[in-house]
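Dropping the structure in here first, questions after.
Excluded from the complex is one protein chain; the other protein chains are retained at their positions.
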Amino acid sequence: MSRKSFASDNYAGALVEVVRAVADANVGDAVAYGDDQWTESAIRQLTAAFGAGAVFLVFTGTAANVLALSLLLRPFEAVVCAESSHLNLDEGGAPERLLGCKLLAVATPDGKLTPELIEPRLTARGDEHRVQPRLIAITQVTEVGTCYSLAELAALRQFCDSEGLALFIDGARLANAAAYLGCELSDLAAVADVLTFGGTKNGALAAEAVIVMREELSADAPYLRKQQMQLASKMRFVAAQFNALLEDKLWLRNAQHANAMAQRLAAAVADDPDIQVCYPVQSNAVFAALSPGRVAALGREWTFSTANTTDRIVRWMTAFDTSAEDVDAFAAAIRATR
Amino acid sequence: MSRKSFASDNYAGALVEVVRAVADANVGDAVAYGDDQWTESAIRQLTAAFGAGAVFLVFTGTAANVLALSLLLRPFEAVVCAESSHLNLDEGGAPERLLGCKLLAVATPDGKLTPELIEPRLTARGDEHRVQPRLIAITQVTEVGTCYSLAELAALRQFCDSEGLALFIDGARLANAAAYLGCELSDLAAVADVLTFGGTKNGALAAEAVIVMREELSADAPYLRKQQMQLASKMRFVAAQFNALLEDKLWLRNAQHANAMAQRLAAAVADDPDIQVCYPVQSNAVFAALSPGRVAALGREWTFSTANTTDRIVRWMTAFDTSAEDVDAFAAAIRATR
Amino acid sequence: MSRKSFASDNYAGALVEVVRAVADANVGDAVAYGDDQWTESAIRQLTAAFGAGAVFLVFTGTAANVLALSLLLRPFEAVVCAESSHLNLDEGGAPERLLGCKLLAVATPDGKLTPELIEPRLTARGDEHRVQPRLIAITQVTEVGTCYSLAELAALRQFCDSEGLALFIDGARLANAAAYLGCELSDLAAVADVLTFGGTKNGALAAEAVIVMREELSADAPYLRKQQMQLASKMRFVAAQFNALLEDKLWLRNAQHANAMAQRLAAAVADDPDIQVCYPVQSNAVFAALSPGRVAALGREWTFSTANTTDRIVRWMTAFDTSAEDVDAFAAAIRATR
Partner (left out) sequence: MSRKSFASDNYAGALVEVVRAVADANVGDAVAYGDDQWTESAIRQLTAAFGAGAVFLVFTGTAANVLALSLLLRPFEAVVCAESSHLNLDEGGAPERLLGCKLLAVATPDGKLTPELIEPRLTARGDEHRVQPRLIAITQVTEVGTCYSLAELAALRQFCDSEGLALFIDGARLANAAAYLGCELSDLAAVADVLTFGGTKNGALAAEAVIVMREELSADAPYLRKQQMQLASKMRFVAAQFNALLEDKLWLRNAQHANAMAQRLAAAVADDPDIQVCYPVQSNAVFAALSPGRVAALGREWTFSTANTTDRIVRWMTAFDTSAEDVDAFAAAIRATR
């Protein structure tokens, strides 16, 4: 691609540091399946950063989500999640197919669940004819680029406690939330029973982590990860990617940069009266509404996503490697479609 | 590890060429999920090499096996496989759990199925109380290091045709079989409906391919791969590994070398009257029976596998990066335990 | 219970004719699993009545629905159904758990799907990240007691054809629909690929039928029924129940009577200004809104259902054995709560 893509942060390549870490780990033999120094280091650092009880590495975000859910659900228990969530829309039905669980999808104004939105789905508890809501699944950053504040997270946790529910965070872009909120990963994780931490969208090749906050939930995880086809034989090469991201908080700098680029883009279109930014820009995505004609014109030379429900809404996404020049050129192109 | 391990070919690192190919693919943006030039190249080359109808890349051998099976089985259909097969023993129950299929395990003298061994399991066909045998699953190279000859493969195919069965090959070490038999990958694949081609044990970081020989079987595969949590977002980095392996048949040279090292090791212990090599050495593994005392002594400084059923049987495995010096040093250590 | 219940048609017992048919079938030996004269007769009659390709008997409505769906769906295909449908709400998550399919639930004003309501869910077709809508599942009579007209059914069929979708009808109360619409069972079934025909709510002990309209869909059904734990060993006693219901269209008289009793009840409360009947009364259920105080007062001596979302909405349901006197007494009790 000659021009920087604004389609998705997984159109980006990988960080040089990540590729170098993989190459550096390629030194002779290592015990397979994770009993090696790179994995030990990654697990230790991730455990410390999250205040976690246990950590398990996998290859894809879908796999991280499914493994996490499998630690938390009995066969008749259901997940309350946002209608717009990746879990509900973009896993190809993996939760239903592989775990057999029902998702209770809730429409949200901004991709975020609240106690008020969840409560109406907590019906028929104790009724054997109905699936039993057991797990609240949120995405941080959400699929529309918004972040739960720490206060919102605390309120959800309190609600879960009072209702006897577990809380899961899909953290495919958790780094961007930490960057936006200016908090530690452990601050974000503290409210969860289990969460995921995405490496791939942050600059890894293919590396995701399942962070188990309550250690007693982790006993089954090794077996389930294997059964779910996610146990890497040469685990060190997955772990090395996380080691690179964790060194001097490289993950944070990546996320801060990507977020800043999204802010720069949002600012550049702010004075365009025919463009409405749809959601607060709190991460590395700008959702905007503009005329189909402008979308089409812009799409001739630039790549970006159109949302599902209408041609008018577009998603412009930045990545760790989006430069200010990329943004400025893209913004100029947007202006040129007026 | 200071000494070369003889435990498994997945204790080895990755080929320098594979790591370099990953680094070389890290040039700016690429469309996610496989719509990129590296994936296009890998698919094209693999399709050509196998004479295949379609090819799908995944991360792990377990995943390749499960995806392959999911293309071939209805919910009540069963798989006939060797008792010693990875599918039966070492997938953590993934076929049963994720596909719901029953495996009909057959004891074999040498890890190989034959029509004579399979036939007794083809009972109760048409009986609604019984699972219906539908798929013969073989491993090439087998888990005990033996290879099916082309004649044996042809006999199995003929048997499958006459019995209305499909044939699947778990090819986690298919390269070693091609090297041993001196044939093309397409010769090995011609008998199969679907097979896998392992990159990881051959020197990749984590890359496996599902090779669909009959194109009409491939329509569901994109959905199933995603649902089975194996759709890489940055697919180019998986594909690049195969591109490196395929260039000038690097995969073949790796396999030839590993096989030769196993032969060297077998030759070195051939005159040891207290060591019995258990199976013909036809790939990169030597299974040997020796006294528990010698196993223990050898295990003090070298790593290798002890088989499941008894302490007396050991598996010594070579890899692309096992040197003649490694073998000689190990052989000397074995002799020293006499 | 001293007073007739208006809670559900499955609070009713069984028809004397059904119990007698079971007793009459209890004459010596019969081949197990359905190779008997009673099953042959039931299948033959049901096939004729529906113009069906094949018929399979099971024990419960949930099982009938699941077996039907299993004939129509691949693992990544989804079902569009009404949010209020039994399939979505009241199967304890069986479709997700046992088949692994995702249900795409649609809010409806009256329990009925229309092409307009379905269309927005037919997104992302061909997108491997998304489940693929494949099956439209409707309930006839719906869970709120309404019936699809033959014209509405024809419109749905046409829509399914144009969109490449299959159509399934949950017919747990199909008899009541035939009675209301004054049509043949075959008229209702003609639009469907597969449907169910409920015996239990019509007066059987426990007998449901899966009606497969397109014979080519039925090849897997014997295996799937067994695997789904629904193959009766003494099948004749399930079949005998249907034989009783089918004799001189007893099923129709039951349904006509139950429907008439619901009409009688609706008429009796029509002039009560504080009671709103919520849906057209087109079967054997009356949904009504009345004050919580009246609900509570009525509930002291009579049994009926309160709907899920609010205490104000009640369901009053009649059965084959609800007498005019029962209705009049209940109506008087309702009036007495004013």
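Chains: A, B and C, in written order; residue numbering restarts at 1 for each.
The rule we apply is simple: a residue touches a chain if its C-beta (ideal position, glycine included) is under 8 Å from a C-beta of that chain, and two chains touch if they have at least 3 such contacts.
Please read all numbers here as calculations on a predicted model, not as lab measurements.
Considering C:49, C:71 or C:98, the position touching the chain not shown turns out to be C:98 (whole complex).
Set against the missing chain, the residues A:8, A:108 or A:132 yield one that touches it, A:132. When the full complex is taken into account, the listed residue touching the unshown chain is A:222, out of A:53, A:115 or A:222.
Listed for chain C, the residues touching the missing chain in the whole complex are 1, 4-5, 7-8, 10-14, 16, 19, 22-23, 25-32, 59-63, 66, 91-94, 97-98, 200-201, 205-206, 223, 226-234, 237-238, 303, 321. Those residues of chain A that touch the chain absent from the view are 33, 70, 74-76, 128-129, 132, 220, 222-227, 231.
In the full complex, chain B makes contact with the omitted chain through residues 75-76, 78, 89-93, 96-98, 100-103, 105, 120, 123-124, 128-131, 308-309.
Just so it is clear, only the chains that are shown with their structure count from here on.
Computed centre separation for the pair chain A/chain B is 33 angstrom, with centres defined by C-alpha atoms. Once the centre of each chain is set as its mean CA position, chain B and chain C turn out to be 50 Å apart. In chain C, the residues that touch at least two other chains are 75-76, 128-129.
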